[in-house]
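All remarks here apply to the structure that follows.
All protein chains but one are shown in place.
Showing chain A:
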């Protein structure tokens, strides 16, 4: 086997790699720059002047706060639901063999494999059919469908690495089911759940498509941004909010990555 250590890559390859990375990330930097521009009607390059006034303007806009608060509440509750259901499902699938186990596993993962628009339309017609008015809870339900998958995938991977005899050992030493869960199962899957939960939170936070189909008049942050782009008023406010969204979603994903990098893949992070 040949070793590449200490040997530098050719210059052409370095340039190509740099260009690739710039292409991926420069537009994001552009958004950050436009948050400081003095031009409020359209995005012109270079910015005619720099200002921090948009932060104050954003701070004082109640619609921003409403959208942000709704997004955080939806993400938190969807994640909580996903944590409970995803863990239970993962435990059932990985610990016991029963008829239809593979099918259930597939059905759980399906919502993330399906395009969001299908999930959205399906949920919308189901809500209409059941005469459920669109509300905060319909958004939560919509988001929970794909949040469960993320938690489930992370939990299943961890359960597979956890020796089944550990649970038997706990029972053998006198712990009942609840004690075994509290003292053995939970500590062993905790980081996987934390990682899955953070990913679920981030996914819910920037979800657009399912939300458009399941929300009534409420606006989550991404929906608010879409609306904002149509109206040519105080445009940099959108950019300020975009910066916040990047931070709010990026940090949990980074944390999730660091928590599980020893072996577990962050399943479903591609959505």
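Everything that follows uses one rule, which is that contacts are C-beta pairs under 8 Å (C-beta built on N, C-alpha and C of every residue); 3 or more make two chains touch, one makes a residue touch a chain; residues count from 1.
Basically, contacts and distances are computed from a predicted model.
Trainee: Write down which listed name, "ABC transporter ATP-binding protein", "Rubrerythrin", "Ring-1,2-phenylacetyl-CoA epoxidase subunit PaaC" or "DNA 3'-5' helicase", is the UniProt protein name of the chain that is not shown.
Mentor: "ABC transporter ATP-binding protein"
Trainee: In the full complex, which of A:166, A:229 or A:254 touches the chain missing from this view?
Mentor: Here the residue in touch with the unshown chain is A:166.
Trainee: If the hidden chain were put back, which of A:35, A:151 or A:184 would touch it?
Mentor: Here the residue in touch with the unshown chain is A:184.
Trainee: May I ask you to list the residues on chain A that touch the chain which is not drawn?
Mentor: 163, 165-166, 168-176, 179, 183-184, 187-188
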